[in-house]
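Have a look at this one.
Missing here is one protein chain; the remaining ones are kept as they sit in the complex.
Entry: subunit A
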Amino acid sequence: MEPQFQPGDRVRIRVNYPARHFRTPGYIQGKIGHVVGVHGAFRNPEALAYGGDGLPKQFLYLVRFPQSHIWNTTPAASDTLYIDIYEPWLESA
């Protein structure tokens, strides 16, 4: 199993509010950032939450966003947000 994305890739966080446990905060959904790292593959917490085995494992990525791309406020231009996102929540952008 190979990760679908690599450091440097431009990605959009999918928009989805499933009626179940999910671990991608609403504020980052629909935003575009860049992959900065691949943490590895982990059991899916969205299945583990219901007593499942969380398999197959999913790749987990560290994704960087400029703060100014997320909020309508005026954060310092240099400031960033780093967040861990599972592969099914990412799409190329």
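Assume a contact is a pair of C-beta atoms (placed from the backbone, for glycine too) under 8 Å apart; a residue touches a chain by one contact, two chains touch by 3 or more; residues count from 1.
Note that in this section contacts and distances are computed from a predicted model.
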Among "Ion-translocating oxidoreductase complex subunit D", "Imidazole glycerol phosphate synthase subunit HisF", "nitrile hydratase" or "Component of SufBCD complex", the UniProt name of the subunit that does not appear here: "nitrile hydratase"
Where subunit A meets the chain that is not shown, the residues are 23-25, 27-28, 39, 42, 45, 60, 62, 67, 71, 73, 75-76, 78-86
